[in-house]
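Quick one: this structure, given as structure tokens, is what I'll be asking you about.
For this depiction, one protein chain was excluded, whereas all remaining protein chains were kept in their positions.
We just call them A, B, C and D in the order they show up, numbering each chain from 1.
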Amino acid sequence: MPILENLWIIPLLPLLGSAINGLFGAKWSKPIVNSVALGSTGISFLCAVEAVREFLGYYETSHKAWVKPFFDWIVAGNFRAGFDLQLDHLTVVMLLVVTGVGFLIHIYSTGYMAHEEGYYRFFSYLNLFMFFMLILVLAANYVLLFVGWEGVGLCSYLLIGFYFLKKSAADAGKKAFIVNRIGDFGFMLGMFLLFRSFGSLDFQTVFEKAATWQPEAMGQFGTITVACILLFVGATGKSAQLPLYVWLPDAMEGPTPVSALIHAATMVTAGVYMVARSHVLFAHAPTAMYIVAIVGCATAFFAATIGLVQSDIKKVLAYSTVSQLGYMFLACGVRAYGAGIFHLMTHAFFKALLFLSAGSVIHAMGGEQDMWNMGGLSKKIKVTYWCMLFGTIAIAGFPPFAAFFSKDSILFSAYIYETNGKALYAVGLLAAILTSFYMFRLVWLTFRGEKRYDEHKVHVHESPLSMTGPLMILAFLSLTGGWFAAPAFWGGKDYFSEFLSPVFGAATEGGGEAAHSLELMLSGVAFAAATVGLVVAIWMYNKKVQRGTSAGVHKLLYNKYYVDELYAAVIVRPLMWLSTNVFWKVVDAGMIDGAVNGVADGAASVGDTLRHAQSGNTRSYAVWVVVGAMVLLGIVFWPILHPALFGGVR
Amino acid sequence: MTPSAADLIRVLPETIWCGFGVLLMLLQPFLKNRQGLTLFAMVGAAAGTLATYFGHMGSGFFGLIQFDTYSLFFHWLVGLVAFLVILASDSYLERENLASAEFYALILFATAGMGVLASAQELLTAFIGLEMSSISSYVLAGYRRDAVKSSESAVKYFLLGSFATAFFLYGIALVYGASGSTNLVQIASTDPSSNLLRLGLTLILVGLGFKVAAAPFQVWTPDVYEGAPTPVTALFAAGPKAATFALLLRIFTTIHAATDFWFWAFWILAVATMFVGNLGALVQTNVKRMLAYSSIAHAGYTLVAFTAVTTMKLDPNTGAAPAYAAVLFYLLGYSLVKVGAFTIVSEIGGKGESYQTLDDFAGLGTRQPFAAAAMTLFLLSLLGMPITAGFFGKFYVFKAAINSKLIWLAVLMTINSTIGAYYYLRVIVVMYMREHKGDVPAGAATGLSPTAAMVVVVAALATVYLGLLPNHVLGIVLSQNLILSAR
Amino acid sequence: MVPTSYYLVLSAILFGLGVVAFVFKRNIITIFMAIELMLNAVNLAFVAFSQALGKSDGEVFVLFVIVVAAAEAAVGLGIIILTARNRRSLNVEHVDLLKL
Amino acid sequence: MSAVLVIFFLLAGLAVFGAVALILQSHPIHSALSLILVMVSLAGLYLLMGAEFVAAVQIIVYGGAVMVLFIFVIMLLNAGVEERTNISKMATFGGVPLAFALGLIIAAGIARSSSQLAPAAAQGTLTSTRELSKLLFSEFVYPFELTSFLILVAILGAIVLAQREN
Partner (left out) sequence: MELSGHLLSILIFFPAIGALALLCLKSEDEYWIRRLTFVVSVAEFLLSLILLRVVAIGAQGYALTEYKSWISSPPINYHLGVDGISMFLVILTTFLTPICVLASWKGVHHRIKEFHVMLLLLEVGIIGVFLALDLFVFFLFWEVMLIPMAFLIGIWGHGRRIYAAVKFFIYTMAGSAFMLVGILWLYNLTGTFDLPAIQLTLQSAAFHLAPRTEMLLFLSFFIAFAIKVPLFPLHTWLPDAHVEAPTAGSIILAGVLLKMGTYGMIRFCLPLFPEASHRAAPYVAVLAIIGIIYGALVALVQPNLKKLVAYSSVSHLGFVVLGIFTFHTISMQGAVYQMLAHGISTGALFFLVGMLYDRRHTFEISEYGGLVKPMPQYAAFFLFVALSSMGLPMLNGFVGEYLILLGTYQVHWGWASWAATGVILSACYLLWAYQRVFFGDVTHDENRGLSDIDAREKWGLVVFAVITLWMGLGSPYFTRRVAAPVDWVIEQTKSKYAEEAVKPAAPSQPAALATTIQQDSPTRTVSR
């Protein structure tokens, strides 16, 4: 088992690619850069496939996850964090998604970025991202997972800020990193608590020990619950959930392939992956589960509402991503980990597809991203149009496309969830309607209707094969990706969940004939919801439309509920003000330095006063001598004048 | 009742100093060469110092003097100071166009007076010694006759000095009345509850406190130091002060009643002196005057050690021996450093002592690297930085204070050291980190004269020696029966 | 017989008046006289104690003090002459070039 | 009150009067004369106590030599009436009372603590000059010899200070 024994090869290849391109790429021509970047990612993908094959064979005989320590990374006291890689069924899914989709997006980028400055830099970053993402999914302990976690955040920062000359891009990168750091704060505390409770941060040890603990009751904030909530705080940062989602829409400042890879397919799903990975802990903490479900559900709806009115094509997709991630957390929160991961996978396909298609549109429009300046593109860029449409149908949840199965599975699990499941379902369904609406709105505004751009200025052209090729592959995957679970829909087995059952157990099985009929019914409702969205969108946008003036709810939504402004006003600006005007200017300069300098000035002024005693007049000097004599007499005769006090004075 | 030959040998240093003083005056008409006079005076100073070698330990002249390690130490100290000051004066006298012979003779007479103070075991002898050094000092202070500052310095020193002497003398009278003797050993056996004794000792303290410039008797110090010719200032800061401390310490260790009476007096004097000296120095812009204030502050530090000595009898276990040692070591290190520092000030001052402000020291680090480096070393020693004499001095004083459980005094001394750091540092800062404003005036010195350089080198080497290898000197000041009159 | 304390109190009064004179007078020469007055008071005390104790050494001290006073007078008057020459004034309050 | 006591008070009164006059007189010559009065009174008191030699020295050296020197210098410098400047407010308003207080405290201290002493000249013996000289040349020979250097210093100092510029 050559690859399985040397799992480090999989992440190391992209790292090498990154290092080579980063150090020498500046002087190289694009084909060389391409071959390094694509080569390393491609081989990594092949290795991953081989590793999966080897693992599945290994699992047949051993029935446990493959864990392989490589070297000690941090050791102190009884704490050890090793560079340990792990492969199990959950990892397999992630590994394939990451390397596969990643590779496609690399290919796409060669076309999309062809005319950009810093081409080598872009691929260096992208490869670096692959490295960290692979570390993240392969990690066998929380600390190493955290390495990937932070690392992908870094790459996200670098790639969002790729157009560093644009202030908004640099701002967005910084914002992404900092908001992620807030999440990481929670994640770190969660890790500390886990270590405190279990004495280790290796997945196996933690989960084995946690399994022996008695589950906590709903509404109880026990150790595991607190730990899970803290971990989830990390996940909300990375996966852009309420209230830390604000960075993701801004992250669209980055090049579109980046949005596709990092901010749709892979990195943002890390939170979901982490929660799913920690499902043993979450299983012991129903309160935390419930919080996850509520946050996910709320995010799904909340982000969808914002998506309704955005005019930037990528922003719509960004909010859509936030919303879909909400679904995944909803799934995790209602114990449907399989469904969550399934949605993660399908989402990777169709959202990557959508982003790349959007990229193709933008490419065609020469950089234009505002949908109000597009329209009627379907005839000019047919491949892109069809791919985009495929993606839209998939995300909207029309059978037999991918999301129909995955989203349906999630909603079903929510419906049958014991704690307020129906409410969660209702909100989720509402979000599904909105999803369908804003996606079709996007398609209609972009590709249908009248053209709203100046043809003399914009030369619309179809993208090269390097871009459309991946589009088509992804479109195919979006269409077929859901079929793993399709048999379940017809009453058969859910292959996907079964595949993951070594990790999650059989907990997600709905079971029973009644449940199945219920599921069928709910699927019908979901289909209806998607249709409602479609119809309304067509009704509203299948005509000549103009950018409307914002007012009322529209304005509120258009401005994203003013959350950024709120954060700025409530947190950022007060903090800056406090730091500048209180801490720095008052406490530091005023109080502490003031005290220090005050003592110095005080000493100097006392000295100044004293020197005035030094008047230069001999008579005064004589008086001082007399005074001194009096004082000395007073001191020396004190014990005689006050015998009672003598003995106590010492 | 005639003094024995041994007695005469015990006072040989003073005799030699005085004799050379007389010889200098006699030789003056014949030795027109200034350097010759300087050399002769130096020989005198050195000969007197070395003459201590022949003395036998013990009291002499019917108990009036005590020749012991302690007095030996102070003889060496004042002799060394005299030697260095004479050497440092050579170029000064030439520059200021002043007569040498009288100057050197006065220094030698003053030194003889200090020697008497160091070995006196009887108050009247001490008084004569004190007057010898004082009267010489008055004259030396006014030695630059045509300079108004110099004469003012002399007047102030003379008037206030005599005033304080009167107190001292009155104190002697009262002590004599109380004990029937002026011999310290006999006074020691007087009934310590006698109020007359108490009053007398207090007045003695006033007189001696004035001489060592303890606050509030320090008022004369800055004016006199500033006005006096700079080499003379060096002498003042080192010699008479050390000698007076020597007498004070002998009184202290011999008359236990005094330590009882004086504990709080010293405590308060020490604190007041440290603060007045340091805070006063903080606002000075004239380096010479700043050093004058600094010497007040150092008198305060010495007084801290004295205060530690006072606890000796109250608590015999605290071991006052290190406290004496602290005083002695401190005074030695301090004196040498002050001589070195004032010598540099004297040289930088130029003709008529016109360049003594901080501004005149600006950029010295580049103009006169050697002088600046040496000055830095001296200032750091005064500041109490390690590998200088000042550090060990301060260290032992601290240690004495803490051994005697005078924690508060130690803490106050700490605060004062920090204040002191500021103004010493300012001189260093000015020398190295500021450029001289405008052109350097033509009259300013361009370098140390060879003689002054020698003094500076000796003082610097001694400072570092005491800072690195204090063992030898410590061996002396810690020797058993350091003070024979002590009980 | 006159009690010794009478002499001593007289001596103390004279000493105190000397101190007063020192502080009060402005002319350098008279200030110097004040010092002489104080020294005289000291002498009186010495003699009185000497007599009371029945020892003669107190009187020897007086001789020393007188000698020292004479020596001081010589030097002191020299300094005064010097000052008068430099400043054309004998008012001690005007001798204030050195200060602060 | 015995005659001795009367003489004592007479002389003491004169001495104090002289001292006060020294303070109050504004011309230095008058102050000097007042001081001479004090010294002569004290010489009388010394005699009263039986210290004849000291009394003689007091008159000869102090009253004669030293005070003559003072008067000589006053004349030489042509010192006029004292300017009663008040630049040092501290001395005039604080110092003088303080100085008085200090004198009183010392006087009170001495008065309270010296009552147990034998009356001066209780032994009634005059101190013989021979005895003084014996002491001076045996026990106190060292300070005595030192005083010779002291005087030398004074002479030297006076020369140094008062000599005209060459």
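By our rule, a contact is a pair of C-beta atoms (placed from the backbone, for glycine too) under 8 Å apart; a residue touches a chain by one contact, two chains touch by 3 or more.
All values derive from a computational prediction rather than experimental measurement.
Peer 1: Of the chains that are displayed, which are in contact with the missing one across the whole complex?
Peer 2: Taking every chain of the complex into account, the missing one touches A, B.
Peer 1: Of the residues listed, A:W8, A:W28, A:Y59 or A:W213, which one is in contact with the missing chain?
Peer 2: A:W213
Peer 1: For the chain left out of this view, which of A:F45, A:W66, A:F195 or A:Y425 touches it?
Peer 2: Of these options, the touching residue for the absent chain is A:F195.
Peer 1: One chain isn't shown here. Among A:L165, A:A551 or A:L641, which residue touches it?
Peer 2: Checking each option in A:L165, A:A551 or A:L641, the one touching the absent chain turns out to be A:L165.
Peer 1: For the chain left off this view, which of A:E150, A:D202 or A:D408 is in contact with it?
Peer 2: A:E150
Peer 1: In the complete complex, which positions of chain B touch the hidden chain?
Peer 2: 322, 365-366, 380, 385-387, 391, 395, 398-399, 402-403, 407, 410-411, 414-415, 417-418, 421-422, 425-426, 429, 432-434, 470-471, 474-475, 478
Peer 1: Counting contacts across the full complex, list the positions on chain A that touch the omitted chain.
Peer 2: Within chain A, the residues that touch the unshown chain are 72-79, 143, 146-147, 150-151, 154, 157, 161, 164-167, 170-171, 173-174, 177-178, 181-182, 184-185, 188-189, 191-193, 195-198, 209-210, 212-217, 220-226, 575-576, 578-580, 583-584, 587-588, 591-593, 596, 600.
One rule holds in what follows: only the chains that are shown with their structure count from here on.
Peer 1: List the centre-to-centre spacing of chain C and chain D in whole Å, with centres computed as mean CA coordinates.
Peer 2: About 6 Å separates the centre of chain C from that of chain D.
Peer 1: Suppose each chain is reduced to the average of its Cα coordinates; what separation in Å results between chain A and chain C?
Peer 2: 95
Peer 1: Suppose each chain is reduced to the average of its Cα coordinates; what separation in Å results between chain A and chain D?
Peer 2: 101
Peer 1: Among the residues of chain C, which are close enough to touch at least two other chains?
Peer 2: Residues 8, 11, 15, 18-19, 22-23, 26, 31-32, 48-49, 52-53, 57, 64, 68, 71-72, 75, 78-80, 82, 92-93, 95-99 of chain C each touch two or more of the other chains.
Peer 1: Mind pulling the residue numbers of chain B that touch at least two other chains?
Peer 2: 124, 128, 131, 135, 138-139, 142, 145-146, 154-156, 159, 163, 170, 174, 177, 195, 199, 203, 222-223, in rising order.
Peer 1: Show me the residue ranges of chain A that touch chain B in the complex, using the header's touch definition.
Peer 2: Chain A reaches chain B through residues 600, 603-604, 606-608, 610-611, 613-614, 616, 618, 620-622, 624-625, 627-629, 631-633, 635-638, 640, 649-650.
Peer 1: Chain C touches which residues of chain D in the complex?
Peer 2: 2, 4-5, 8, 12, 15-16, 19-20, 22-23, 28, 31-32, 35, 38-39, 42, 45-46, 48-51, 53-54, 57-58, 61-62, 65-66, 69-70, 73-74, 76-77, 79, 82-85, 87-88, 91-92, 95-96, 98-100, 102-104, 106-107, 110-111, 114-115, 117-123, 127, 131-132, 135-136, 139-140, 143-144, 147, 150-151, 153-155, 157-162
Peer 1: What does chain C use to touch chain D in their complex?
Peer 2: 1-27, 29-30, 32-34, 36-37, 40, 43-44, 47-54, 56-57, 59-60, 62-64, 66-75, 77-82, 84, 90-91, 93-94, 96
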